[in-house]
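Sharing a structure with you now.
All protein chains but one are shown at their positions in the complex.
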Amino acid sequence: MGHYSTGIIIILVLAALTVVEFYVALATHSAVFLLLIAALKAILVIWFFMHVKRLWSAEGGH
Amino acid sequence: MAVATKSLHGAVAAHDDHAGHEDYATRLRLNRLGMWLFFISEAFLFGALLATRFYLWGDTRPELDQMVGLIVTSVLLLSSASMYVADTAAEHGQWRVFSVAAWTTMILGLVFFLGVVIFEWGLFPQIYEGHLTPWGDKYGAVVFAMTGMHALHVLSGIVLIFIMWRLARKKHFTPEKHWGIEAAAIYWHYVDLVWIFFYPALYLIGTAHH
Partner (left out) sequence: MSVRLTSLALVRGLIGYFVGFAAGMLLVMAARLMLGMEAWEQEAVYVGGIVLAILSFLLASGAMTDWLKWTRGIATPMRHGPPPGQPSWARYFGIDYNHKVIGIQYGVTALLLLMVGGTLALIFRVELAEPSLSFMSLDSYNVVFSLHGWVALASILLGVGAMANYLVPLMIGAEDMAFPRLNAFAYWINVPAALTLMLAIFVGGWDSGWTAYPPLSLRGAVGYQFMFWAIFGIGLSSILGSLNLIATILLMRPKGMALFRMPIFCWAVLATSLIQLTATQFIGIDFLMMSFERSLGMPFFNPIMVEGVNMGGQPLLHQHLFWFYSHPAVYVFVLPGLGIISELLPVFARKPLFGYRWIALSSLAIALVGFLVWGHHMFTSGYGEYLRVAFMISTLLVAVPTGVKFFSWLGTLWGGRLTFPTPMLFTLGAISVFLIGGLSGPVLATVTTDLYLHDTYFVVGHFHATIFGGFVFPFFAAIYYWYPKITGRMYNETLGKWHFWIMTPAFWVMSIGQMSVGVLGMRRHIADYDPALQIATGQLWVTIAGFFIAFSVLLMIYNLFSSAEIGALAGNNPWRSRSPEWQIPSPAPEHSYASPIRVVGEPYDYGLAGSQYIAMAGAGDD
């Protein structure tokens, strides 16, 4: 399980943000909050799932 | 000079000692950069579609089935998790885990795709009666354009994962050298990333038009 724990945590956060997003949309029609939440989710995906850091550091088991 | 180099127009040149020898680490750096440049480029493709959506719809949106939206979004999110597991498993040489996770991703991806085609597009009215058509109005046109372009990427992602799964079965990859799997994984996450923006743009932002 050890290798995968980061991923699991991130997925849970993403799921939570999706739920938040859904309820925010019920309360307001403004795009601003929704796009902010989307941007936050995007950053999480880019950083933890897509390992953008490997572009400038040689990490990644190689 | 020691090396037998002939002109471009002449015969085959010596292969050994020239400026172009590269090791795996160099190639990997290039491949990663290339992949990310591709993502940057594609961001403009999806950005153009988003711009189209906001230009034509403004602060309105079509009346879509919220349940369908939430379910397909969750399915895609789950597939990102399984892809993460597959990628990490390959890194640690756990090939059984990799195989199961890769198949999970492919199946979830397919479920997402079918969800879009059956419930958003209403292609199979026997199962689900959709009310949008691509030629009906600006809502139908843009929904089909955005989900269509995204679905195309989902499908190609599934094909990519399948290729990598097959290569992995042939012992093509090692924990040190598995760029193909990494590429498929970050591509898959990218497709998910696009949906992170498409979901609110299609389902949540603006007031539903009746």
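All chains are identified by letter, namely A and B, in their written order; residue positions are counted from 1 within each chain.
Here is the rule we use: a contact is a pair of C-beta atoms (placed from the backbone, for glycine too) under 8 Å apart; a residue touches a chain by one contact, two chains touch by 3 or more.
None of the values given here were measured: they were computed from a predicted structure.
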So which shown chains sit in contact with the chain we cannot see?
B
Considering the complete complex, of B:51, B:123 or B:208, the missing chain is touched by B:51
Using the touch rule from the top, list residues of subunit B that touch the missing partner.
1-3, 5-15, 17-20, 26, 29-30, 33-34, 37-38, 40-45, 47-49, 51-52, 55-56, 134-135, 137-142, 144-145, 149, 163, 166-167, 170, 172
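The rule we apply is simple: only the chains that are shown with their structure count from here on.
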Distance between chain centroids, defined by C-alpha means - subunit A, subunit B (Å):
16
Subunit A touches which residues of subunit B in the complex?
24-25, 28-29, 32-33, 36, 59, 70, 73-74, 77-78, 80-81, 83-85, 88-89, 91-92, 175-177, 182, 185-186, 189-190, 192-193, 196-197, 199-200, 203-207
Name, in rising order, each residue of subunit A that touches subunit B in their complex.
3-4, 7-8, 10-11, 14-15, 18, 21-22, 24-25, 29, 31, 34-35, 37-38, 41-42, 45-46, 49-52, 54-55, 58, 60-62
